[in-house]
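Only one protein chain is missing; all other protein chains are in place.
Presenting chain A:
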Amino acid sequence: MSYLELAGLQKRYGASVAVDDVSLAVEKGEAVALLGPSGCGKTTTLRMLAGLVEPDRGAIRVDGIAMTNLPAHKRNMGYVFQSYALFPHLSVAGNVAFGLEERRRPKAEIARQVEDALALVRLAGLDQRRPRELSGGQQQRVALARALVIHPSVLLLDESLSNLDAKLRDAMRHEIRSIQRSLGITTLFVTHDQVEALTMCDRIAVMHRGRIAQIGTAEDIYERPATRFVAEFVGRANALPATRGPDGKVLLWNEPQPVTAPASGEFDVFVRPQRMRIVPLSEAVGAETVRVSGRILRSVFVGDHVEVLVEGAGGQLTVEMPSGSPALAEGAEVAVIWRAQDSLPFPREAP
């Protein structure tokens, strides 16, 4: 049995289903991301876990103990809100001490633990400040210290980095990850940012329309997306419309390819832009290589790589090449190649 278990959680608001049959098992000390676009039900799932939203159906267990019917204040879960939700009328120390005071710990112990928690998030010395006197990053650290100081059974982070600027976000990402690892605290992290999910978590649950579309390691999700949605949402992908030739062979851009087709129905082939290469039309390719031909529309330098837009018989695709590759003239006729195993066929969705 896993440390944290969600079984068949469901939440409806009137006719719309916010969360539909979400089941998830998290091991002790593991960090799992709930990744998805806004409205996919990830925050509702987190709130059900914390006891802030009552599920219509399903069960929540932590360490084998049923939590489903416990009120929020009895669950002992640390929750870091997107808005931080610091208490504006209390000092930094007062904010961090809040949970311990509610647990009626002795004063001396509270003082010591608050000091330790503030040191952990590198805010030592700011304990008498008010939240509004702190920067966004500092407020975030207070919220984290406040959630950690109660030694929660599970740490829940709700889009906790989305209000910070890009540089600070990078730094906090690594900091939170290292704190999470050093404390060995089981963590659920809600985010719509795939970089956050990929860098901060051991496993990722991609959510779509209230359901979990795929659970796996960052590599699983990226390299072997289970559904068309996952392939589109995580990382970038070219979707090439595929057709079936008279002999059953798969055609991409009207050229037969060594790609395995699904049993039936229309489908598209997904390929990551950085798995593609641009070669001269004359270059010979092996049997396990997919090859389409087209004309270079545009070539854009984006710093660490060059994005090349190629147009051919079946539409357009983007190729990502390392910067420093030989320049390509716009309008040149080229071939785009990739390994057959990098092709991911998914059924076409009704528009």
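Worth a mention:
In this section, contacts are C-beta pairs under 8 Å (C-beta built on N, C-alpha and C of every residue); 3 or more make two chains touch, one makes a residue touch a chain; residues count from 1.
Convention: contacts and distances are computed from a predicted model.
Of the names listed as "ABC transporter permease", "Bb3-type cytochrome oxidase subunit IV", "Cysteine desulfuration protein SufE" or "Peptidoglycan glycosyltransferase MrdB", the one that matches the UniProt record for the absent chain is "ABC transporter permease". Although one chain is not drawn, the whole complex shows that of A:Ala72, A:Ala171 or A:Val195 it is A:Ala72 that touches it.
Within the full complex, the residue among A:Val17, A:Ala85, A:Ala226 or A:Ala340 touching the omitted chain is A:Ala85. Here the missing chain is touched by one residue of A:Leu4, A:Val26, A:Ala50 or A:Ile176, and it is A:Ala50.
Against the chain not shown here, chain A presents residues 50-52, 71-79, 81-83, 85-89, 98-99, 102-103, 132, 146-147, 150.
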